[in-house]
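Dropping the structure in here first, questions after.
Note that one protein chain of the assembly has been removed; the remaining protein chains are unaltered in position.
Naming follows writing order (A and B), and every chain is counted from residue 1.
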Amino acid sequence: MPLLEISGLTQRFGGLQALTDFSCRLEEGELVGLIGPNGAGKTTVFNIVSGFYKPSAGQVVFAGRETNGLKPHRITALGMARTFQNIRLWHDMTVLDNVRLARSAWLGYGLWSAVLRTPGYFRAEKAIEKRARDVLEMMALTHYADEFPKNLPYGLQRRVELARALAGNPRLLLLDEPAAGLNSADADDLIRLIRWLHDEFKLTIWMIEHQMKVVMSLCQRLTVIDFGRVIASGLPQEVRNSPEVIKAYLGDDTL
Amino acid sequence: MEFFLQQCVNALQWGSFYALIALGYTLVYGVLRLINFAHGDVFMVGAYLAFFIATGFLAPEGAFGFSRELTLWLTIPLTMILTSLVGVTLERVAYRPLMRKGAHRLYVVITALMCGLILENGNLALLGASRRALPELLDKTVYQIGGVAVTNLKLWVIVAAVLVFCALHLIVTRTRMGMAMRAVSWDRFALPLMGIPLERVIVFTFVLGSAIAGLGGLLFAMSYPALDPYMGAMTGWKAFIAAVVGGIGEIRGAFVGGFLLAFVEIMVAAFLPSTFRDLFAFSTLLFILWLRPTGLFGRPLTSKI
Partner (left out) sequence: MRRYTINMLLALAAVLLVLMAQTNLMDKYALQIVMLIGINCIFATSLNLVNGYMGEFSCGHAGFMCVGAYVGSLLSVAFFSDSALFGQALFGPEWALALFPLVLIGAMIAAAVAGLLVALPSFRTRDDYLAIITIAANYIVISIIENIDAIGGPRGFSGMKKTVNAMADSVNTLLDGFVGFLGFDFVVSDSDYAMSAAVVMLIWTLIGAFICVQVIRRLMTSTYGKSISAICQNEVAAEIMGINTNRAKIMAFMISSGLGGLAGVLYAHVYGYVNAQSFNLLKSTEGLVMVYLGGMGSLSGVLLAAVAFTLLVELLRFVIPWLNTTLHEVNLLPADYQLDQIWTWVIIPLMLILLMQFRPEGFLGNRELTHVFPGLKRWFTLK
């Protein structure tokens, strides 16, 4: 059974058809790329999969469960996490709190325990704290635990966002342009990091990326979309030489 | 039936007042994303200014001894100019320094709220609690249209509101400044790139909004000649609600919202105990915002990721 199966996804915004009959499947443990020119509808796919938009048609099945109509936090609780194209951290909270809050779906206590400070509360908070510290350690961020993200350099902010996504122990990780705005050396670090995550935790990763270096060195499979339609999919080498793809990126020669 | 029509006329008159004030809220909001909570009190200041100007000019009481017609024709532009000065002063003294510093939007809103308090309480403290009455500037004529009594003043109020709306529409769609105002509401950072200084647009907006409020104040003082310092507070809140019901930032919205609110209020007051008026007015607001979270003409809130 595939981990994620998307079939016939269509999304309209008013008169604009952002996505037409998009289908795709991800097996457990794969590392797949989703590429396409700007405005092709890549982020829309992620937004639908993570539950932020309700698709006009089509369905998404994640871990054997249809997620249409589920709220984003419910989908997250099923084991999905994502990062954002433009970093979306909670800037007035420490890095540690950012990661801690990503455990919200698995808190293990409620309002009354928090206010009455029951033993259950302390137990749960301890577990959350431990998990958050572990993730920071793993991502080499321990040093910045008490910093505010807004004071960190851009590359570190990206890493904090990744750490936050990992805090929930996801089965599927969606990365929306993780290398955007990184210089070449940082991008190399990122490639190593993602590869390590994928190998170490058997994470399934689906990424949108523009930097060809990152895509080509990481992804096992690629899907290419343009104007909301899939125009090619397959192994990176095949996709790269597909005339459709070249046309989409470089324009039509016959013009 | 006649009773109903009569109430409709009253609703149109009140709607005009609400619309005139609501336009000011909406203009400022469209340009600055700022709820100018002091605007209701600018309307009050307009009414007081009209009172002082009119009594100053008028024959028996004032120093100039002008005739009533002349006084009226002088009072209208002077009130509008002086009120717009008040509005611009608020912007200059209170809002602009804050916005220059890039302060959080809410702080500017709070400052506006405080400016409103200062205006109304300062007025009360300086002028005392005695209510003032605007001298009559217009001979009252009553027209009977199909059994409905309409005074010429009511007609003038309604006509003025419609004229202001049309003029505003022309300004916003035809003039360079007006187009700049619309441009700011879409993208405030692009505007300086087009060669129009943002601050000039903001000042223009305040002039426009306050002048309209001044006109509203004058007409209100002529219709209900008992001025008190808190008259702007309640009317102002209501007009603000009208602007929101219409979709704040939309000129059409403020106009339609003003009349809608007045209609609900007048009809409730006419057919139910008048203490229910506020209850229904505000419940209508809640209901409309529940159906359309950004008002009748407002653009839906979208968050892009």
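The rule is short, and it goes like this: contacts are C-beta pairs under 8 Å (C-beta built on N, C-alpha and C of every residue); 3 or more make two chains touch, one makes a residue touch a chain.
If you're wondering where the values come from, they're calculated on a predicted model, not measured in any experiment.
**Student:** Quick one: which of A:22, A:84 or A:144 touches the chain that's been left out?
**Tutor:** Going through A:22, A:84 or A:144 one by one, A:84 is the residue touching the chain not shown.
**Student:** Touching the left-out chain: which of B:9, B:72 or B:115?
**Tutor:** B:115
**Student:** Could you please point out the chain B residues that touch the chain left off the display?
**Tutor:** Chain B touches the chain not shown through residues 29, 35, 94, 97-98, 101, 103-104, 106-107, 109-111, 113-115, 117-118, 121-122, 124-125, 233, 237, 240-241, 244, 248, 273, 275-276, 278-279, 282-283, 285-286, 289-290, 293-295, 301, 303, 305.
**Student:** List the residues of chain A that touch the chain left out of this view.
**Tutor:** With respect to the unshown chain, the touching residues of chain A are 50-52, 71-73, 76-77, 81-82, 84, 88-93, 97, 100-107, 109-111, 114-115, 117, 121, 125, 128, 164-165, 168.
One rule holds for everything that comes next: only the chains that are shown with their structure count from here on.
**Student:** Can you work out the whole-Å distance between the CA centroids of chain A and chain B?
**Tutor:** 49
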